[in-house]
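First, the structure itself, so that you have it in front of you.
For this depiction, one protein chain was excluded, whereas all remaining protein chains were kept in their positions.
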């Protein structure tokens, strides 16, 4: 029984441990040199010694139960290849920051919350001296704390929602979660500004000021002021990394991989755990990983972890309800605001595509050039489709989340790497 | 470790990424876009956005935020 776990964050680590514990021959594939994922960055984790850990490794394509892997320095043409034939796969590929676009968001000095966090924890670098943190969700708080730890002054923490909605929900949060949040409130409360947002960044070659707006509940602008900064960090929740799930044919629900209580996806042999199944934080991810790893290895169901999954999902649902993305952000955009950073597609270009009735993912991309650049729409596709849907009004549209995530080549590789794949790997 | 960034010799530490070294050297952008020549540096920091591309040892299109420096690396950017 060979179980391959993809992703070395909290979910993948727990899945690998559980699969190995159930006696499966377990491989953990992770793109980073050390384990722990984004959550444990700067604090490398270890995995069960029975697990074969493939570091610096990326699954770049999937054919049925066959996984094509490259191992070596990121984007290097000298990586080595390997093909893993799995009996079961656990997808724990996590999520990356979702950012809604605004004028100037492509200026150097504007970073995602994840970038600020990774640079602070992994490289001990502060993205700036005077920083505004903006977006929505509880992740803004640890990011602000990491920024302070490396010497940045955090001027504001702007959450476009009130961030408190979930408190009213019974049994939503554990006492530990409440204590954690209370700690943030004590340490960061002075900078915290609910129902505000950075709605524009200013500067020539890099950001030197931002417009901070007070928002209405639908995120339209009530009033605004200019704040001098040398860096901004933005995050509006997370987008799951779904290309491998889509390549494997897993059904999505509400933009996440659909799983049953054991983490089984719609495709036999494929399991998923962590943020690809819903955004719920590291504890829930680890519990889901443990359950999915055991199920993938056909081991006994870890009942304690399963109970944690159930309560964790309630908390995650409450959290998601409290941090919605409201459509008022469309009013922050100007004609020339870039939506696609790679291909430099503007809001105006999207409107032109909608006017040509480019109402399916493929035609919309080819008409506007959105998502055709190197990031393949990972950064902008969700925002672009939101915009297109809104601009289409009553007209029919045909956008599906799976189409936005269809990247059969999940990470780029060099033409010669592809050309030199040995016969036995095909 | 000794590396070269745009021809200038510099020190690097194990675990440092190319982006980490560039930011530590005070650079916030090192690439321009194809159409409108807009400056680009780090945005996502975790390998998703492909904004931070550099040339490493003669090979273009390497994500600076993902690539760890090794001794002797020759890093080239598009400037400035």
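Note that the chains are named A and B in the order they appear, and that numbering of residues resets to 1 at the start of each chain.
Methods note: a contact is a pair of C-beta atoms (placed from the backbone, for glycine too) under 8 Å apart; a residue touches a chain by one contact, two chains touch by 3 or more.
Everything below uses one rule, namely that contacts and distances are computed from a predicted model.
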item	value
Among "Glycine/D-amino acid oxidase", "Rod shape-determining protein MreD", "ABC transporter permease" or "FAD-dependent oxidoreductase", the UniProt name of the subunit that does not appear here	"Glycine/D-amino acid oxidase"
Hidden partner chain, touching residue among A:42, A:142, A:255 or A:412	A:412
Residue touching the undisplayed chain, where the options are A:32, A:159, A:275 or A:343	A:343
Options A:247, A:264, A:333 or A:350, residue touching the unrepresented chain	A:247
Chain not shown: contacting residue from A:161, A:265 or A:367	A:367
Positions on subunit B contacted by the hidden chain, ascending	34, 59-61
In subunit A, positions touching the absent partner	61-64, 68, 75, 77, 247, 343, 356-360, 362-363, 366-367, 369, 372-374, 376, 396-398, 407-409, 412-416, 418-419, 421, 425-426
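Keep this in mind: only the chains that are shown with their structure count from here on.
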item	value
Where subunit A and subunit B are represented by their mean Cα positions, the distance between them in whole Å	23
Residues of subunit A touching subunit B in the complex	31, 33, 38, 73-77, 96-97, 106-112, 114-119, 122-123, 125, 127, 205-206, 341-344, 373-375, 378-379, 412
Touch list for subunit B against partner subunit A, complex	15-17, 19-20, 23-24, 28-29, 33-36, 38-51, 53, 56, 59, 61-63, 65-68, 70
